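All protein chains of the complex are present and in place, except for one that has been dropped.
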Amino acid sequence: MDFGFCLSPSSHVQMDKIDLATFNRLKETNPDINTCIACGSCTATCTAGNFTEMSFRRILLMLQRGKEDEAKKMIQRCMLCGKCTLVCPRGINIRKILLDITR
Amino acid sequence: MKIFDPFVLPFVLGMAFVLTYCFVGLIKVILQLPKDDRKKFLRSLVTPKTAWANIRDLFGDCLFHVKIWKRNPILGYMHSAIAFGWFMIIVIGHVMLFTLKPLQGVEIEGFARTFTNFYYPIFFKYFAEEGKIFGFLMDFFLLMIISGILIAVVKKIHSKIVGVKRVTKFGFADNMIRFALWTIFPFRLIAEKTNIYAFWWLYSIDLLIFMCMLPFTRYMHIPTEALFILLRHAGLNAREPRKGYALAQIYSCPSCGLCIDACPMSVNDKNSGNTSAYFMKKLRNGDTEEAKRIAETCLMCGKCVKVCPVSIESCDIKFSQRAETPYYVNSDHSYLDVILTEAQRSGEISSNNNKVLYFAGCMTQLTPKIMRAMKKIMESAGEEFQFLDENGGICCGRPMILSGKTAEAQAMIAKNTELIKKSGAKKLVLSCPICYKVFKDEYHLEGVEILHHTQYINELIKTGKLKVNKGDVNYVYHDPCELGRAFEIYDEPREVLEKAGNLRKAKSEKELSICCGGSLGSFNLTQKERDEITCNSVADLMFNNPDEIVTACPLCLKTFARKAPVAVKDIAEVVSSQL
Partner (left out) sequence: MKENILIIGGGAAGMEAATQLKKLGLTPIIIEKSDALGGHIAQWDRLFPAFHPAKDVVAPMLESVKGIDVLLNTEVNDIQCDADGFKAVLTNGKTIDAKAVVLATGFDLFKAERKQEYGYGIYNNVITSLELEKFFRTGKDERINNPKKIGFVHCVGARDVKVGNTYCSKVCCTTALKQACEMKEVFPNAEVYTFYMDLRMFGPGYEDLYLKTQRDFDVKCIRGRVCEVSENMDGRLVIKAEDTLFGKPLKMTLDLLVLMCSMEKNKSIDKIQQQLGVANNSDGFMQNRDMYLGMNGTAKDGVFVAGTCTAPKSLPDTIAEARSVAVEVFNYINNK
């Protein structure tokens, strides 16, 4: 509810307004994407994550919460080494999704 | 004496068309070559070494099809009977024209004589007598061609006879021109033997159909392969997927489909459409979307390149195709700049040049057994060594390159180079063939010897530093793609395993080894599709009932371990257990 005297914007994720176009596009070519159980294996093993804040688990969440720009910024760190894909217990083709997000 | 008949016209028309087309195509390819490549190409034509190789392969590959003979003699005979036989009847036709001189005394001059010379050898028997010797030779080669065609007909009906399980599926045009090709020579034989006028027409019209369709079908490989051989010997690399050198390769692909059986993906019939034969076809037809999809599905195992009778470097073309995909987010690896090695942090930079530097690689981090085994091996050999990435390292850059982003891999390559150079080591040992490939191809580490651990262990054994006890376990060795086909490291691992136990053969070995299915080369394959490939490869390895499967790649190891009925080990693990 907007009372008209809010000085700072709400910190809520505005679920009513978010744009899921990218996530939906990914879902079409990678139907496994929704099987993620957010176990964090991808993030824990990530070669880039050893040095930076790179987390595929969070990238997936960002895309589902309308934070596409943040996700794309994070992806820049990725080295595409494929460890995440190798450890994912759900068999999600993470390397492919990472590439698909950026094109 | 007859010197002309209207039935020669279809042939003349077709031949003129095909010659013009080929000439224009030749100019196009040469103009599309990057400047330095063009220079390289022209120079190679006059360099004695490459010129000799050109002549050798033009005969060996285009006419005699030596590579196909090696693969399957019946298939080899089929190809060389048609190609060489056809070549010979053209040559003999011309020889007859110049030795028997049937046109002597005939009053034709200038263009008319050239025109007559153009068609005369093709229809010689209609116009003049061949004589006994030439007549015999002509009949002999004509029958040779027809025998080749008979095999082709049988192959079409039942391809397994010539050792081919799957063949390329063709469209209307390809089927039509094939029918034309099959009938040209029987028509000629009938025309020559019976002299029924209508068959001379049929023969000529068949030639017209064949030559007019040639540029638009797979048979374009006949003229193009000659150009491709010259370009290949010049040492060029495909830089764009549809231009210059790649274009020559695209048209050189005969769609023979030998790569379909070879491709590990073909284990699932649905995926046999993702093989190189179809990739080249899509490129030729300008179906970029499909070509892109196939390029990104390919495992990049390189087996199709090894079995290709034309030696088409389809993996290189796939790389250039991948590089064309636009990305809207560029990598930023500037964070690597601030990374220091353990030694730099502690302030002790060793200057010991005898030290061995060990780089496990990302994948090996997930197979601690390999790292353990390498440590034990180096310790027991009394080597002084240092781990470059014991607590996690930087990716070698190969996975990035595999996605077509060669430029974006440079930051990683630069940082790893820096760390290695700073270590002062003169010997770098790698456990992962994926790393090995990029270290060999893209890194500039002058003065540093780069070894995969299979080579290194073999060296340690040969120099007597490492003593291995022979056990009685039966091993089978799987050649990882990037170690085997890429660098032909076939003997070292086998020598090592012979020392540690008994080596049994897989069904397909060395350059024919089947990819484990785990390759980072493919982006599109699903887990299930990969599993099918893995199971097929495992079955191939289990051919002689070994007790253990041994490989030399952490990714192969992890992939096989999921599906193998016996233990899967890295060669380092095997050696360390036999010390």
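Letters are used for the chains, namely A and B, taken in the order the chains are written, and counting of residues starts over at 1 for each.
One rule holds in what follows: a contact is a pair of C-beta atoms (placed from the backbone, for glycine too) under 8 Å apart; a residue touches a chain by one contact, two chains touch by 3 or more.
Not measured: the values here are computed from a predicted model.
*Asks:* In the full complex, which of B:Gln365, B:Ser423 or B:Thr551 touches the chain missing from this view?
*Replies:* Residue touching the absent chain, from the options given: B:Gln365.
*Asks:* Sort through B:Arg38, B:Arg113, B:Lys465 or B:Arg562 and give me the one touching the missing partner chain.
*Replies:* That would be B:Arg562, which touches the missing chain.
*Asks:* Even though one chain is hidden, which residues of chain A still touch it in the full complex?
*Replies:* These residues touch the chain not displayed: 37-46, 49-50, 53, 55, 57-58, 87-91.
*Asks:* For chain B, enumerate the residues touching the unshown chain of the complex.
*Replies:* Within chain B, the residues that touch the unshown chain are 365-369, 372, 527, 558, 561-562.
Quick note on the criterion: only the chains that are shown with their structure count from here on.
*Asks:* Under the touch definition given earlier, write down the residues of chain A that touch chain B in their complex.
*Replies:* Touch residues, chain A against chain B: 32, 45, 47-48, 50-52, 72, 75-83, 86-87, 91, 93, 95-96, 99, 101-103.
*Asks:* Per the contact definition, I'd like the list of chain B residues that touch chain A in the complex.
*Replies:* Per the stated touch rule, the residues are 325-333, 335-336, 339, 362-363, 365-366, 392-395, 397, 399-400, 402-403, 405, 412, 518, 520, 523-527, 555, 558.
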